[in-house]
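Rather than the whole complex, this shows some of its chains in their spots.
Naming follows writing order (A and B), and every chain is counted from residue 1.
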Amino acid sequence: MNPKIDVNCDLGESYGHFRIGHDSEIMPYITSANIACGFHGGDPATMLHTVRLAKKSKVAVGAHPGFPDLMGFGRRDMGLSKEELRSTVIYQLGALEALAETENMNLQHIKPHGALYNIAAKKDEYAEALIEAVLNTNSDLIMFAMPDSRLAELGTEAGLKVAFEVFADRAYNSDGSLVPRSREGAIISDTGIVASRAVRIVKERKVTAIDGQTVSFNRIHTICVHGDTSNAVELAKSIRKALQTANIQVLCVNSFF
Amino acid sequence: MNPKIDVNCDLGESYGHFRIGHDSEIMPYITSANIACGFHGGDPATMLHTVRLAKKSKVAVGAHPGFPDLMGFGRRDMGLSKEELRSTVIYQLGALEALAETENMNLQHIKPHGALYNIAAKKDEYAEALIEAVLNTNSDLIMFAMPDSRLAELGTEAGLKVAFEVFADRAYNSDGSLVPRSREGAIISDTGIVASRAVRIVKERKVTAIDGQTVSFNRIHTICVHGDTSNAVELAKSIRKALQTANIQVLCVNSFF
């Protein structure tokens, strides 16, 4: 059997007149869209518009909740209490779900955004808040998480469907964590390199870390493509093409569970 | 048969550390809670807390969506496009619904807040956006509207359940519109007067306007009690007591449809 993978991208992050990303151009190359929910980015009209774009391209939609920090784009650490975080995530989930339902779309997954994603990988309290938000609303939602993260471990324990996510366009440390954006070399923009990393990730479940060592993954469900870099469309296209050339099936992540 | 009425109040309007209203004290005297949804007031944790309070007091919950204007508490006119308004309302409905569902509560109704309520009474485009938001998400929701408002008329035409709302603690113009808050005498705070106005409203479907004339209503489903005045609890208590003394049944509005 051919290997298979989901390709996801963060979309719908524009806010009113403030445009971010290349949503309509990227849609054809992905299978799962993580839609911002109004806190770190996204506004109601943008969210609805993005759901429609996804529907047209037969791309599955998921929630991409973030910290309430529009100015920091959800990329700054914030100290919320577990209860604040839980209700904040449920709020965002519900808002997107209602908009998706007006287009007869159901949410497939949830992927926490930015600093929330990174903190929930290490901090039990945040991971638990996310997991409870899913259990309290729609326990069928697939949780996107880094392999070996606390979010992945606790989510699995709690009985959630957890999709292990890998990044083809981000540098890895040898311990499997991402090199922070602020560090040089954190973002890989060469389409050829990213595409071949993507193929190796799926075929061998391996990626070369920034220090030259090899990081191995037990299991991988989805590859993230960033949508807000200048050559994001090119990147997405290259990855998709390289995966197909390598006989890898690109499918919505819900077909894996 | 005894006359009957629903008593509603705007609640959950606190925002983080900024407390507004007397939510827990007012709950015992009302039957329907209009819960702010995060735009003019309310934050996720407050919304969840308010749902729990309502549940404990067996009070029905509804959405109280407003303009995206926290600084102006949703009381300032804002020029949104119909599509912006529609998605903004769906967003707020969905967010509250998800939080309510975690407490096994369903939304009973929707009541637009502040300037949105007032503009939708006169402007078809805004009324239509609200109506479509309900039809697109949960067409069982009861729409609260002023009698003779465009929102009431268009909502009825569209097949929505429309609850006609009257205010016992606000002065009326002789044409049935509310005296604007900025005008003197707009807010009636004497508990005795408010209570007897409430009884007359239900029994006779009449209220005395600010110019001494009589305003008549064909039908009334619910009376609004304001929760953010200094004597709001006293007012709510007096109204509830006066209604009971007058042998008026106080029931959730959903029992009328």
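Methods note: contacts are C-beta pairs under 8 Å (C-beta built on N, C-alpha and C of every residue); 3 or more make two chains touch, one makes a residue touch a chain.
Keep in mind the model is a prediction, meaning the values are calculated, not measured.
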Where 2 copies are displayed, count of copies in the complete assembly: 4
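One rule holds in what follows: only the chains that are shown with their structure count from here on.
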Chain A residues touching chain B - in the complex, by the definition given at the top: 38, 44-45, 47-48, 83-84, 87-88, 90-99, 101-102, 136-137
